[in-house]
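Of the protein chains in this complex, one is absent; all others appear in place.
Chains here go by letter, A and B, matching the order in which they are written, and residues are numbered from 1 within each.
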Amino acid sequence: MSSLAPLTGRVRPVVLEADDICVTIRTSSGVVTPVDHVSLQLRQGEVLGIVGETGSGKTVTCRSLLGLMPSGQASHTGSVRYPGVLDGNALDLGRRGMRKHWGRYISMIPQNPMTSLNPVQRIGDQIAEAVTAHQKLSKGATAERVIELMSRVGIPVPEKRLRDYPHQFSGGMLQRTLIAIALAGNPKVLIADEPTTALDVIIQDQILSLLIDLQRDIGMSLVLVSHDLSVIAQICDRVGVMYAGQLVEMAATQDILRRPQHPYTAALLKSLPGAVARDQPLTTITGSPPRLVDLPQTCRFQPRCPFAEDACGTWPTDLLHTGDTGRVRCRRHDELDLAAGLAPVPAAAGPSLPIVGVHAH
Amino acid sequence: MAGFAGLGRRLVQMIPIIIGITIVSFVLIRIVPGDPATLILGNHYTPEAAAAINTNLGLNRGILYQYWVFVKSALSGSFGHSYSIGDSVGHLIWQGLGRTLFLIVMAGIFTAALAIPVGLYAGLHRGRIFDQTTRVLLLVGYALPGFLLGVLLILVFGVKIPILPINGFGDGFLGHIQHLILPSITLAVPFSAVLVRSLRASVIEAMTADYVTTALLKGIPWHRVVSRHILRNAGMSVVVVFGVNLAFLVGGTVVIENVFSVPGIGSLLVSSVSTRDYPVVQGLTLVFAVFVLLVNLLTDMVHVAIDPRLAVA
Partner (left out) sequence: MSILARPATRIAKTGTRRRIPMPRRLRGRFSLLFGSFLLLIMIVLCVGAPLFTRYDPIEIDALNPLLPMFSPGHLFGTDEFGRDVFARVLYGGRYDLAIAFAATFVTLVVGTLMGLIAGHVGGRTETIIMRIVDLFFAFPFIVLVIAIIASLGSSLINLFIALWVVSWVSYARISHGQTLSAKRYGYVVAATALGFSNLRIMFAHILPSVLPGVIIFAMVDAVGNVLLGASLGFLGVGIPQPTPEWGSMIAEGQNFILSNWYLSIMPGAALVVLGVALSLIGDGLADMLRTNR
């Protein structure tokens, strides 16, 4: 499970390639950099997790992958490509240029289902709009497809509920509707930006298992963003850890759980009850994350890092290779043994774990 | 039907307000210093006429009886007798009411035609030249008294480019329209300032809404995102603002009818005040208030009809 390539025996094609994206927003209190030199590759059928605290730049990163740039005083460098489909830069195309890719090649599931549907349009019409966005269908065929999508995402009695308005739906049902909208054009890539944060715990599990189920069925690639490492650990093939706008570590899920290379990753793990050995105490990370204003180009975790040295303060950070696929942004990663105290990860852990009904609390 | 049940409830809720309105209109004439009969008669005062009024209105009897006489005359639509014009007050009011309604409807249409495109365009292109210009014009439009604009329009159209009539109501339907063009514009400009401001804000708010991102990411054309998602939601709040401010427009007719000598109930109100024709002032106060109530009721009904969240489940 550590990387897809060795398991399958051949390299799966890359469906999304982000190269060195930077997004900067000029505000009166300084230059904010929510995305700072982020590069990543997504392969066909892969589930990539991105974990980070609120305000670490996950959402802006996600939206950049779709070519949705913040409006106002923002600028960007770097590129996002969809190999074979879009060889230009998605960041530069704007909404007119991106329209033919949205829904058909790449879709997004939003963070807050309650506000993400038009309150004055019927559920069925909103799904139908996505169905007919890229293909001409008769009225009957559209209705059929809408009902099919609704039952696929688990909305009961779809032929009745398609006449409802969003305020008549629960949060979970709204998120299912949004998943149906995202899947309507059979996209190859799905970006899920904290899809369960706004939902109740039980509903969260249902939505996650639905997502994974669909992802396996259709074979699409999924980027799953969360501030919750436990969610990521269960269902992702690879994990990227973001801190203050930067990717600080990126590796296969197994490797992250067994051998975290960055002190921040290790600290996150050591605050998760399930990841820490039974005889070890849980620990918290002292201090608070920096504001994303006028940050230096040196290590940003240094002020909170228990392993920081003077030299860390002058090291221009860089993503260093670990193993064959891992990357880490820590100059001391070779010397540190961060795995001490972590629980042994069972070989079966990772994406194959069942999700529903395994509550530790 | 849920709509009818809601309407019935609203009508019932209006009853105490209507009673309150009659009380206010009734009390107004009683706070006049001096003898009501003398004031009502004005220049037509004779001791005999005063005695007749005292009997008619029950002025020599209890206050409750007087109120009852007033309510009865209001219910019959006559509102008593205007002594200065020598006609029933109800007749005078009905005559003017139609003209005022004509003016209000025309001004409402002008306002919609002016405010909706401007507010929408300014909101969609926030911060651009058009939007900046609109913001400055709004500031002036809001502070510009309607009668000053009317005087300016009379100066320009009546004198420099004499293509439009500058006073009166005209004859025939087309004549009415022609005569009411300038008054309608005068009413529409300050009203549009209010409406553009709120439409622009609603559009800007709707543009950043999550459901607009959802719609955009479906891959549908931008003009459809605008018409189905942004405009429909922004329009919702504009309907409410439009309805609430229609009362402001109704008040505006009082001034503008006088500027352009339109013989509606606004002109009637001002002329009655200057001739001290109290029964007319009293009746008009009541009619204006009922009119505003009906407009509010209509606004609520339209709002319920277009916003599914308000439908009774």
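Here, a contact is a pair of C-beta atoms (placed from the backbone, for glycine too) under 8 Å apart; a residue touches a chain by one contact, two chains touch by 3 or more.
Please read all numbers here as calculations on a predicted model, not as lab measurements.
Residue-wise, the contact with the chain that is not shown comes from B:148, picked out of B:11, B:52, B:75 or B:148.
Screening A:69, A:108, A:231 or A:328 for touch with the missing chain picks out A:231. Within chain B, the residues in touch with the undisplayed chain are 16-17, 20-21, 24-25, 28-29, 31-33, 139-140, 142-148, 151-152, 154-155, 159, 247-248, 250-252, 254-255, 258, 269-270, 272-274, 276, 278, 281-282, 284-285, 288-289, 292-293.
Rule of thumb we're sticking to: only the chains that are shown with their structure count from here on.
Chain A and chain B, compared by their mean Cα positions, are separated by 54 Å. Touching chain A in their complex are the following residues of chain B: 209-211, 213-222, 224, 228-229, 232-233, 236, 306-309, 313.
Residues 66, 68, 95-96, 99-104, 107-108, 110, 112, 115-121, 126, 129-130, 133-134, 165, 167-168, 178, 181-182, 184-185 of chain A are the ones touching chain B in the complex.
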